[in-house]
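Okay, structure first, notes after.
For this depiction, one protein chain was excluded, whereas all remaining protein chains were kept in their positions.
Naming follows writing order (A, B and C), and every chain is counted from residue 1.
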Amino acid sequence: MTLQIEKSPIVGSLREPITPEGRDLLDIVTTHLPAIGAVAAENDRQGTFPAAVFEGLRKDGVMGGTVPTEFGGFGVGCMHDVALVLMKVAEADASTALALHMQLSRGLTLAYEWRRGSSVARSLAERVLRKMGTEGAVVCTGVKDAPKGGIVTTLLPAEGGGWTLSGRKTLVSLAPIATDFAIYARAHVPDGPPRYALAVLPRQSPGLTVLDNWDGLGMRASGTVDIVFDNCPIAPEDVLLREVAGERNIAILAGQTVSSIAMLGIYTGVAQAARDLAVGQLKRRGKVTSGAVRTLVAEMDARLFTLRSSVAGALAVADALAYDEVTDPAERGLQMMTPFQCAKLMVNRLAPAIVSDCLTVVGGASYSGSNPLSRLYRDVRAGGFMQPYTYPDAVDYLSGQVFGPLDEGQQG
Amino acid sequence: MTLQIEKSPIVGSLREPITPEGRDLLDIVTTHLPAIGAVAAENDRQGTFPAAVFEGLRKDGVMGGTVPTEFGGFGVGCMHDVALVLMKVAEADASTALALHMQLSRGLTLAYEWRRGSSVARSLAERVLRKMGTEGAVVCTGVKDAPKGGIVTTLLPAEGGGWTLSGRKTLVSLAPIATDFAIYARAHVPDGPPRYALAVLPRQSPGLTVLDNWDGLGMRASGTVDIVFDNCPIAPEDVLLREVAGERNIAILAGQTVSSIAMLGIYTGVAQAARDLAVGQLKRRGKVTSGAVRTLVAEMDARLFTLRSSVAGALAVADALAYDEVTDPAERGLQMMTPFQCAKLMVNRLAPAIVSDCLTVVGGASYSGSNPLSRLYRDVRAGGFMQPYTYPDAVDYLSGQVFGPLDEGQQG
Amino acid sequence: MTLQIEKSPIVGSLREPITPEGRDLLDIVTTHLPAIGAVAAENDRQGTFPAAVFEGLRKDGVMGGTVPTEFGGFGVGCMHDVALVLMKVAEADASTALALHMQLSRGLTLAYEWRRGSSVARSLAERVLRKMGTEGAVVCTGVKDAPKGGIVTTLLPAEGGGWTLSGRKTLVSLAPIATDFAIYARAHVPDGPPRYALAVLPRQSPGLTVLDNWDGLGMRASGTVDIVFDNCPIAPEDVLLREVAGERNIAILAGQTVSSIAMLGIYTGVAQAARDLAVGQLKRRGKVTSGAVRTLVAEMDARLFTLRSSVAGALAVADALAYDEVTDPAERGLQMMTPFQCAKLMVNRLAPAIVSDCLTVVGGASYSGSNPLSRLYRDVRAGGFMQPYTYPDAVDYLSGQVFGPLDEGQQG
Partner (left out) sequence: MTLQIEKSPIVGSLREPITPEGRDLLDIVTTHLPAIGAVAAENDRQGTFPAAVFEGLRKDGVMGGTVPTEFGGFGVGCMHDVALVLMKVAEADASTALALHMQLSRGLTLAYEWRRGSSVARSLAERVLRKMGTEGAVVCTGVKDAPKGGIVTTLLPAEGGGWTLSGRKTLVSLAPIATDFAIYARAHVPDGPPRYALAVLPRQSPGLTVLDNWDGLGMRASGTVDIVFDNCPIAPEDVLLREVAGERNIAILAGQTVSSIAMLGIYTGVAQAARDLAVGQLKRRGKVTSGAVRTLVAEMDARLFTLRSSVAGALAVADALAYDEVTDPAERGLQMMTPFQCAKLMVNRLAPAIVSDCLTVVGGASYSGSNPLSRLYRDVRAGGFMQPYTYPDAVDYLSGQVFGPLDEGQQG
């Protein structure tokens, strides 16, 4: 009950770009994949950021992939296509994909602000996008406060107008080559309650220090470091004030989805790479007759298909709703976030399982540091920690969609 | 970390028909869902076929849902839409959906033959389709020989031309109201090796007996019985000769996919129904605070999203390739079958897991024969036995795609 | 890399009785297994209690298996041995094992009361045990109030002393042949807060009705029905007053473990029976070469080994601590309950998984109502609903052991 074929086509969704811009970007990125893959092992070992790879990507305009054409970019606005690009990059090196995601995601969200935001937001977004599209700006986003010290990154009003930024952000990928930073902070507004804010500042800002402190289990070449801010001055027009701190705002779910959903491509790429490596290593050894190996490989392909279908399904919803002007923003946010979280939960389960089974079918050789599967085993585990959401938060979010939230005292 | 919303929208693919014909069919079927659901429990208990339900469906033309409009049918050719209709029916009663699948699947494959087959095939297909579209014919397919007796169902040349059919088919759903049967048999061709063949014959044929022997663990109202053929005479034009028996023919994979892939909607519907029942029963009890229950429900929704995405992904490939005239038929068959099998393997894992978790969160009440979850627990397990393929055969198929087949002596 | 052997020994723990009394009981029970198995299918189909089987067991003294020899019983006090006996019975018929568990468990807990309880408890226990050991009493325990009506079963002080019992208990297995009932109720004590209580009353009590309302998904021959109490009079000495209602009392965990842990043998037996049936059916078909089938069977045996080891491990702790006079009772209760719950959680996961895989390897034949695997698929699912605890409660208990309990407002 088996049929012979010559080739084993990759099945499942997330195969072809949907937009012409996406096709163009993918074509150019494809020419860089050999170079990306060639340095992956050594950069992983040393924990070194692949600066030369990114210089090449920048020269070819890839760093402006999601910057609108109006500002000199490729103009890819389709999240599916961004995820597909990241998937292909991740098949060569997951760290590079994670770092690239930082820049492409920033372009997506700024373009989203530029199209849908307030006039202040549009103005700031336009300035930054133009810098990304024409001056080679590399913009890193800092979301998470560093646990060290436990301080909330804060904007204080500066004398004479403007602000000063102080604090420490962690897990800022791509930072080694960043020219600018977009930092989430709590702003102490003079006459009113503290508000969430986004501040953009150049790397040369006085008081800004980029650390070299990344030491991850995996994703070791992603340049994911801490940034320290010590009274960095920021002009008024470079700060976007948002909702009052502490208030729930489900409208932001749409923006969070736009910012983060393409990362699902990264972990899909890791799983696909592991599968292809394992199958390749097995085939080189000759006829595969072990019933257990054949069973695991069949399971692997079925799960990979499922993973790709789920990711594509969530991206399709996100792309359909991101610029939908009809739906209520809050409802739209939920409709985008829920499929994203469903797909993310399954990716974080299936991708590591696929990689682990790849090690099993290849055997002890895969446990060597020189076998790329051992890198993928470490890289793939990062997916569970990406925001939004970690597993416990995803459970709260998804069950909250069904039953309503637990009261404060009842939840994590 | 939880957000409140008013409603809990069903997320994931397989939500809306793609074609206008599909929309029309779904709209009509929707009006029958209350009646279908109303008799589900009692028919399950008694193992009774819902003849009145099907009479209603027939009157409204649903039994010609996949018959081309040229022959008086609804003309739904989109497998996605057929799967969606079956999913909605299965949410009301899985047995009804399984029986209905028999007829809708037959329409799909006959229309496929009518469009792509040999002239003999086209002629036979046209006759049967016309009968289905205008005379209310209900056509059941018999694929599997009954293990009782271990006899291969066989066509022997009859004196004076034509054939006689003898043997016994099992697992023929919908048979209680069948007007005609399409039976796979081995034909002893006078001058040549035995060939596979399809024979169509009316229920009134001399020597044909419809048994009443269904006693399944689940799907108890699907009228899935054995049919006995004792020298039934068949006219020459009612037999389609196919490939030489014993030869592998991967071109038939496309037809098998067309014939069977919509069944994935059935098990998706069972899982969705179980989830909705469980959530409904939980909500009626008041605030759900158990961490384990909330975790299981979040997992359930993520898995349901994945299941729907996978099924939709496989259907999209099948719909895209079914009438593709460019691709080599064999290659096309593989490209359709592989996603189908990947999705089926995951459906057969995820759907029973979802239903079982539904029982867990509802608790002991779900173990009562009067709780519909106990029926779904039995019904959903049928998915693993549907052809093509069972789990062992799917593993052989999928691993054969990767590594090539095992030699005869090496496989199951 | 495979070695040939003649036989396939059952591996894992839970193979041999530990005590001579356990050996004697097992030997006698073994002689009844063919009779038990012979009527299993038909009783399952009809939902009929195997009264003749139990008459046979009673004649041979099995119903007094756990009654101390002082009172005419076999004197089996080792929970491991009781679980082993139930496992062997469940291999023949799970319903019979579940019903027998009711009686053997009652003997164990009464013997436990007789050895460790208050003087009132000892006196009552002695009377009931003597009746079980010498007069053939069959004592059913009613724990769970019937959801119908939502009434708490209650003891009210009767005029002239004693009590009257009113309410309705559900899920009382073995009830069709019960001679006496041990009922948990809330007692309205004249001068004080309500207290938990255990009341023992004969079947002939005025106002007591044994319903015939069992209709389970599985365990259909276990005679698991509701009992209605309408002002049943009970003598003062037949009521044991316990802790104040609503108070937590971890000392009772030891008694709950003694009462319920042997049930783990039942689901172990179901899984073992399914495995043996599946392997037997496969072997009868000839050489098994399917890689998927061989993989599933290897997994099955590994999981069965694990299941048996876990159950044996939990029983070993329970047997060691049940009569330990040194350890603080509360601490002892936790030390017994925690392994029991760990093993139960894994049994409720692994046993259904094993049975489901048995259906998979056997194929469609197993889905027929006449194949015993279809009964085991239904029976095995009962395990998740047995007290203590269901899955959500087990998660609360086990996580509470690690982190302390959630506050009232935080938990289920």
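As a working rule, a contact is a pair of C-beta atoms (placed from the backbone, for glycine too) under 8 Å apart; a residue touches a chain by one contact, two chains touch by 3 or more.
Quick caveat: nothing in here was measured; it's all calculated off a predicted structure.
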{"item": "Residue among B:Leu25, B:Leu165 or B:Ala292 touching the omitted chain", "value": "B:Ala292"}
{"item": "Residue in contact with the excluded chain [from A:Pro34, A:Pro147, A:Gly161 or A:Pro190]", "value": "A:Pro147"}
{"item": "Which residue of A:Leu14, A:Val172, A:Ala382 or A:Val402 touches the chain not shown here", "value": "A:Ala382"}
{"item": "In subunit A, positions touching the absent partner", "value": "147, 171, 215-218, 288-293, 296, 352, 356, 359-361, 363-365, 367-370, 374, 377-378, 381-382, 384-385, 390-392, 394-396, 399, 406, 410-412"}
{"item": "Interface with the unshown chain - residue positions in subunit C", "value": "1-5, 8-9, 11-13, 248, 250, 253, 279, 282-283, 287-289, 294-295, 297-299, 301-306, 308-310, 312-314, 316-317, 331, 334-335, 338-339, 341-343, 345-346, 389, 393-406, 410-412"}
{"item": "Those residues of subunit B which, in the complete complex, touch the missing chain", "value": "290-292, 294-295, 298, 406-407, 409-410"}
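We adopt the following convention: only the chains that are shown with their structure count from here on.
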{"item": "Rotation angle superposing subunit B onto its copy subunit C by C-alpha atoms, nearest 5 degrees", "value": "180"}
{"item": "Euclidean distance of C-alpha centroids - subunit B vs subunit C, Å", "value": "41"}
{"item": "Interchain centroid distance [CA atoms averaged], subunit A/subunit C, Å", "value": "52"}
{"item": "Residues within subunit B bordering two or more other chains", "value": "288-289, 394-396, 399, 406, 410-412"}
